[in-house]
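Note sheet for the following structure.
One chain of protein is taken out of this complex; the other chains stay put.
Take a look at chain A:
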């Protein structure tokens, strides 16, 4: 201890403090990038200089500023012409000027004026860079709209005269120019162009070779036939040292094979001939072994684009002879096939079950693959996912045209399920799904495929479900295997319920007789003994029922097999999930009653709407009562008939608005709130708010409306805003400027809309338009004074009868996961977050970017969460599926688990009512309900933030 103290004492004495000079404060240096000149700022004056050092940056700025406005353009062109005509400028300035010129001049009239000058530089200049740019620029000038054949001729002649140049850049530009300007009509020019291009495909410089091939492609695209020798030189170029040449050559081979597939080519060292398309296919196949990834990818992708390839060549692509120590060996696929076809059994206990069999003669083995041998096998084994993906795409394209090929590809596709990269796995399954209709699965293959159902990726499982729904199984055992795998899938991943239901429905429909054989086993029916009645809450039992009932539609012999309770369950399912369970031909007692009643919902809807319309002159009291009844009727109707739900909601909301208007306007003294009782004030305010919300919803949640309906909604909205304005002006002390602006904006928009659509405004609007046009300065007070009498005198036109009730779309959302009645408690440490997986389906959403997840905590604070774009996937026309994780958090711990409600909403705050919001944000800050639209019911989840344990 003493030692320590001593040490410490010494340490303290010995300590010397050297005081540094106060450090200069670190200066923050902000690097500001040079401003790029935008078009409005660019002035032609900067070009008015002869100093190359100033000119060059000015030219670069100009290049960035394109496109230019018309007046500047003329000025700039003049300046540029001045630059190129001066002989003193260095080559770099001239060529940059020419490049800029090519980008600016897009019209024929301008092009004509500068063309001659540009061409003349070509004669004067010694620099090859300038020369190259001259060709480039003049070529693009000659292509200005409309084309000028005379200019084009001149450019072609210039370019053709320059192909003897030794500078690659001049050559490349010349070849490009003659490629893009090649005339369509047959003649000496065309002939010399094709000849020039052809001879340059063997030029010493790789860039020139590439340009020659690309130009050949270009003229082929235009419809000029390219010489047959081009194909040969492209084949030779496949072994070029440079990948850009190989890439260009691949494309040439592809287009030639497309245009002239049946030409016969002699096979070297024999008298036989082969079709060009076959030859091209095998050439492409050999490039799948290329050294460069880019070339391999392109070759693999192009393989799928050749259509009429002979069967023989296609089959070869799967060919790979395996040998082990010079003995022939069967591949795993062959072994699997043999096991099924011959009934041979593997003991599973012996090592080297796959021991190589017969000896192979050394001469007969070819290790180098020739022709199309094994191209796809190789492509699928490639190191890079780009190549593998391209190969899969090609396989898909070819398999769709050729059932036998599809069957061959099956084994390999299944192998790809085991790829290390998910993207590839998914693609393999998608390919499989697409060819599902063409293949018949063997039991062992099915087993391998079903194994993938255990995958944790939702996409893969759902893809497989779709695949299983389309494919045709051949035996009872396969169906059984499939059903069992799906049930296991359900146990493992309960969230797949809906997808599995859909899948089983199709499986049942596709294999009625095979399912029949399984009915007793699946539903545990015993010939003598009565089994226990299964619970309809059991998800597996539901699945089985869906399968059996759907099979029973086609195979009526299943029906007598079913037990009484099964039929009762049928009635239940028919009620709860009508889209999954079909109508069976059963006795009356088993049919759910609703099916028999002929529904007149449509008529009812129309009558209800008409009833509202007839009320024009009735007393206020009566009107209110009728509105109320019609409103509640329509809401019920929406529940009853899903097909009319949107229309009914639409009509109901409209009626509700009428009702609210009536209520508000009939409130005595509504314009002088000081005379109202507290209760009345509250009710009035609530009604105004509700009216605003309802009209807002009408305006934004419904789509596919006819113009008349649209107009009536918009005018209703305007009327509501007018009411609000009047109410606020009279009732509160705050400024109503924002509201007034908002109202005027809407009114103007509506006016435009009406004139555009050629519709007439109703009496209220006419009055408003008239009065407003006479108003000198639209101040809130003045506007309100105009509106007040108009509001009171003009009654609202009743609901326009919905013209096509079935067509009206209402944006709605259904939250599938989490389920509302779930008892699970999400626990978290206070201050941290917990993720709740959300799975929802949104239909008829007008603009997906406005979708938000609204999280409402028990303390009434709400959050709007923007779901990531990638989590929202489109599943159908206007239908989206949102698969995301909602993050919940709380800063303090709660004493018990509380409900947090999650709902999907449309957030239109940035589209509409900005002005209104400005007003509202003054009055009540937290309320965002004015700018959002609830979609569907909120789901409540139990969340329990706990205290952070100290001392971790």
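Going forward, a residue touches a chain if its C-beta (ideal position, glycine included) is under 8 Å from a C-beta of that chain, and two chains touch if they have at least 3 such contacts; residues count from 1.
The working rule: contacts and distances are computed from a predicted model.
Hey, which one's the missing chain according to UniProt: "Integrator complex subunit 11", "Aspartate aminotransferase", "Signal recognition particle receptor subunit beta" or "Tubby-like F-box protein 3"?
"Integrator complex subunit 11"
In the whole complex, not just what's shown, which of A:53, A:71, A:145 or A:241 touches the removed chain?
A:241
Out of A:205, A:459, A:689 or A:771, which residue would touch the omitted chain in the full complex?
Counting the whole complex, the residue in contact with the absent chain is A:205.
Give the residue, chosen from A:291, A:532 or A:892, that touches the chain omitted from the document.
The single option touching the absent chain is A:291.
Taking the full complex into account, find the residue in A:247, A:278 or A:455 that is in contact with the omitted chain.
A:455
Which of these touches the unseen chain: A:53, A:383, A:777 or A:896?
Of the candidates A:53, A:383, A:777 or A:896, A:383 is in touch with the missing chain.
Among A:109, A:123, A:164 or A:774, which residue is in contact with the omitted chain in the full complex?
A:164
Please output the residues of chain A touching the missing chain, sorted low to high.
The missing chain touches chain A at positions 164, 166, 199, 202-205, 241, 289, 291, 320-326, 329, 331-333, 348-352, 362, 365, 367-369, 377, 380-385, 411-412, 414-421, 448, 451, 454-457, 492.
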